[in-house]
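A protein chain is absent from this complex, but the other protein chains hold their places.
Chains: A and B, in written order; residue numbering restarts at 1 for each.
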Amino acid sequence: MISNEIVIKTDKLTKRFGDFIAVSEISFEVYKGEIFGFLGANGAGKTTAMKMLIGISKPSSGKAQIAGYDVYKQTELVKKNIGYMSQKFSLYEDLTVKENIQLFGGIYGLSDSELESKGNQLITKLNLQNEADKLVGSLPLGWKQKLSFSIAILHSPKIVFLDEPTGGVDPITRRQFWDMIYEASDNGITVFVTTHYMDEAEYCRRVSIMVDGVIKALDSPKNLKEQYKAESMEEVFLMLARKAQRGE
Amino acid sequence: MKQLLTFIKKEFRHILRDTRSLLVLLGLPIVQLLIFGFAITNEVRNTSIAILDNSKDEVTQNIITKIESSQYFDIDRTISTSDQIEKAFKTGKIKVAIVFQQNFQEELLHLNKAQVQILADATDPNQATTLTNYLSSILMDYQTELNQQNKLPFTINTEMRMLYNPQLKGAYTSVPGVMGMILLLISTMMTSIAIVKEKEFGTMEILLVSPMKPWLVVLSKVIPYFIISMINVASILILSVLVLELPIQGSLLLLIGITTLYLLCALSLGILISTVTNSQLAAMLISLLGLMLPVVMLSGYAFPIANMPTVLQIISNIVPAKWYIIMVKGVMIKGVGIAGIWKESLVILGMTFFFLLVSVKRFKVRL
Partner (left out) sequence: MRILYFLLRKEFLQIFRNKLILRMIFIMPVLQLIILPNAANYEVKNITLSVVDHDHSEYSKKLINKFTSSGYFKLANISDSYEKALEIVEKDVADLIVEIPSGFERDLIRENETKLMIAANAISGQTAGLAVSYSNSIVREFNNEVRVEWIQLPRINQQPTIEITNSNWFNPRMNYKYFIVPGVLALLVTLVGYILTSLNIVKEKESGTIEQLNVTPIKKYQFILGKLIPFWILGLVVLSLGFLVSFIIYGIFPEGSFLLGYLFAAIYLIAILGFGLFTSTFAETQQQAMFIAYFFMMIFVLLGGLFAPIENMPDWARYLTYINPVSYLIEVMRMLVLKGSGFWDLLNHFIVVIVFAVVFNGLAILNYKKTT
């Protein structure tokens, strides 16, 4: 369900590192329940921008409001209402599946009974019953990613931020992953996802494309393809990104 | 060969980029040397002493002046009763006290015998002995002054000669010890961690899959640290000679030679440690927690080995630092040549081979 409520709003958000401007005056809005794709090449500034939105990087200038809270003054409130899955896998490899669930659930304030019920739900859903007491480090990558995502939304946050969540997994797992994203969105959770897989862009309601720290395009995939007379998002992307100065 | 160079360059780049670690790697030995050279000494200086003078006459006054003018003692004049002395000992304010009997001067000059009590805080027995000795010699000196007129018959005049270190500088014994310690600890730690780090990150597998033989991979990790250690050796030697005024009596070339051998030993120990664990924390615990105190205490640096219980003397033989310190003292301070140190060199060589052998075996078993 997409509503008209704005959950992410940025106004000329900028991040500078010395003379280098990583993110330059980006302004956009995201609506509640949307699946919003934050696209761009490597080095375009996606992760830097995301870090400002989730409150672990202080913007150099500009404004941003997440779930109605100001990122400068109400950072901790922002954090209470969001979930995050980082590019680098960041669950504790030396804790079991169950223990990771309990840790993060507990940190986000779930009660013991909630932890029990939601935890079991999660494990059943991911079919991890046999692995519940195994160390996360021993799981294959795809399962780790799915687990990471599930834990990120365990506390039913308003928005979940995903940074390149499907890097390195096989196509079937990727499909399953996006099914999970759809489900979250259906449940009212806004999904803000960065990726450089252009086919995944098609799954989003709207996407933005960042090039050299600036948002060069923002619209639904359909409109963008029309606008740039392209057959696929990949083509759209190539047209915009070709002129990029930065990249690996 | 070319591959080896590439890997070595890569390793160097890692190291050079990490300015913080580099600072410690190159700066720490210098700091330690300075601290050890100047600060750690068993030579007595400025020790707080309390004086309980029950006689308060000219003789006691003279003796007190003598004590004060020696640089060894600082008289704490706030303490003058036996209660205060006891309290001062308990709080650690003074380390030694001297008590003159009543009528000291009278009895000394007329009865030829007067009593003095030296009270020493024997918490550190060694310090207590040293302080007592110093005080006693001040008293004996005074006594000799009194007796100057009467020359005793049948006198043996002893001439004292201090070999190698006439000025009794503390640096002479501390510098070789510090060198032995620092080089061993840093080199071992550096190597073990550098290798384990790759294991922990999983990048070791990538290196092993490359066409380069495993031992070359390890070599490429070890060589940069060897070079850094040699830089450390150079700075230590320069500092010792220039700042600590410790001359190099023997051949500089020989000194560098035995140091290189020792470094190889330390580095191979580091390699051995890296085969034991996959976690950087464990490598650090072994290198620092497991090695530091044993090396300091069993190498002959802090305590003379000859006095240790036999068991420990035997154990001290497996501490590479022990052999190196003997060699350095020999070459640097006594001016000994190869003839004097070949035995110790062989021991270190043997240890190096042993470490490498075990490492190779473990490495193979793993793969």
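As a working rule, a contact is a pair of C-beta atoms (placed from the backbone, for glycine too) under 8 Å apart; a residue touches a chain by one contact, two chains touch by 3 or more.
Computed from a predicted structure; not experimentally measured.
A.B. asks: Kindly name the visible chains that come into contact with the excluded chain.
C.D. replies: A, B
A.B. asks: Given that one chain is not shown, which residue among A:L95, A:V214 or A:L238 touches it?
C.D. replies: That would be A:L95, which touches the missing chain.
A.B. asks: What chain A residues would touch the chain not displayed?
C.D. replies: Interface residues of chain A facing the absent chain: 54-58, 75-77, 79-80, 82, 84, 86, 88-95, 99, 102-104, 106-109, 135.
A.B. asks: Suppose we count only contacts with the excluded chain; which residues of chain B make the list?
C.D. replies: Contact residues on chain B toward the absent chain are 18, 20-21, 24-25, 28, 31-32, 35-36, 38-48, 89-92, 95, 108-109, 112-130, 132-133, 136-137, 139-140, 142-143, 146-147, 150, 152-166, 168-170, 172-173, 185-186, 189, 193-194, 197, 277, 279-282, 284-286, 288-290, 292-294, 296-298, 302-304, 306-309, 311-312, 315-316, 326, 329-330, 333-334, 336, 340.
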